[in-house]
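Every protein chain except one is present and positioned as in the full complex.
Then we have subunit A:
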Amino acid sequence: MTVTTSPPRQRRSLGDLKVAMIFLAPATLGFVVFYIWPTLRGAYLSFTEYSLLSAPKFNGLDNYERMVHDSFFWNALGVTVEYVLINIGVQTVLAVGIAMLMYRLTKSITVRAVVLLPYLVANVVVALVWYWMLDYQVGIVNQALSWIGIDPVAFFGDSHWAIPTVALINVWRHMGYTALLVFAGLQTIPSYVYEAAEVDGSTELKTFWRITLPLLRPVLVMVLVVTMIGSFQIFDTVAVTTQGGPINATRVIYYYIYERAFTRFDFGYASAMALVLFAILAVISLLQLRLLRAKESDLA
């Protein structure tokens, strides 16, 4: 340990600082230029009028005032919440189900890989494949529906169906990934807990509700936080399928911000909405962690 020649006192105070600075230089450059600086600048831009063509003009709280009166903004927020609720609700239940099935039936890597496959394909690809499969006239899903006597559904064209459709497409893409997170959580539950339950004559269902689910709580909280943050930021699927339509039914907040910034060059207003989205996400993740007492495990 006493290889370096520098005096002990100096080593304790600065340590490997010099070397560390060299190793950190590129990452820090990227971090400051593309993370820290844009975060601060984004906050500033939200108080300006900025069209990208001339310098930003400070306009105080104008953007936020405008937001309050902007029915499109509230619509976008509402649509996003609807999307998030459907997406997370269905996805979490399915993921826990798949994880349980995998855990109890097979440790096969192939099964896990198949389940994960959709997650590795681009959102755009997933959106297009489903866009085709859900086509009103020649899509296979409506064909299948007609066999069982159901009228074709305009999945993307009907304003009631559009958001659930987009939400379920993304459930299809993400449920395997989420299932693997839950699966990893299941593997951390020690087997003696199950053995004890079995000795006590607990039924399969009872064991699931009374033991598995409570012990899974830390993992479930983490999964909920991660998927909720992710699903508030839905964009790609909407951008390549409905583009906000029909009649604003799928104009989610991310898409609305994008439109404001890049088709109307209303950069200041878009930044303000992005900041609100940021705040919403921060509050939600704090609430989730607090309410579900994520840090306490029932095992410890």
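By our rule, a residue touches a chain if its C-beta (ideal position, glycine included) is under 8 Å from a C-beta of that chain, and two chains touch if they have at least 3 such contacts; residues count from 1.
Everything that follows uses one rule, which is that contacts and distances are computed from a predicted model.
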{"item": "UniProt protein name of the chain not shown, from \"Extracellular solute-binding protein family 1\", \"Carbohydrate ABC transporter membrane protein 2 (CUT1 family)\", \"TldD protein\" or \"Phosphoribosylformylglycinamidine synthase subunit PurQ\"", "value": "\"Carbohydrate ABC transporter membrane protein 2 (CUT1 family)\""}
{"item": "Contact with the hidden chain (one of A:Gly30, A:Gly89, A:Pro190 or A:Pro214)", "value": "A:Gly30"}
{"item": "Residue ranges of subunit A at the interface with the undisplayed chain", "value": "1, 3, 13-17, 19-20, 23-24, 26-31, 33-39, 41-42, 45, 50, 52, 97-98, 101-102, 104-106, 109-118, 120-126, 128-133, 135, 137-140, 143-144, 172, 176-177, 180-181, 183-185, 187, 204, 219, 222-223, 226, 229, 232-233, 235-236, 239-240, 254, 257-258, 261-262, 267, 270-271, 274-275, 277-278, 281-282, 285"}
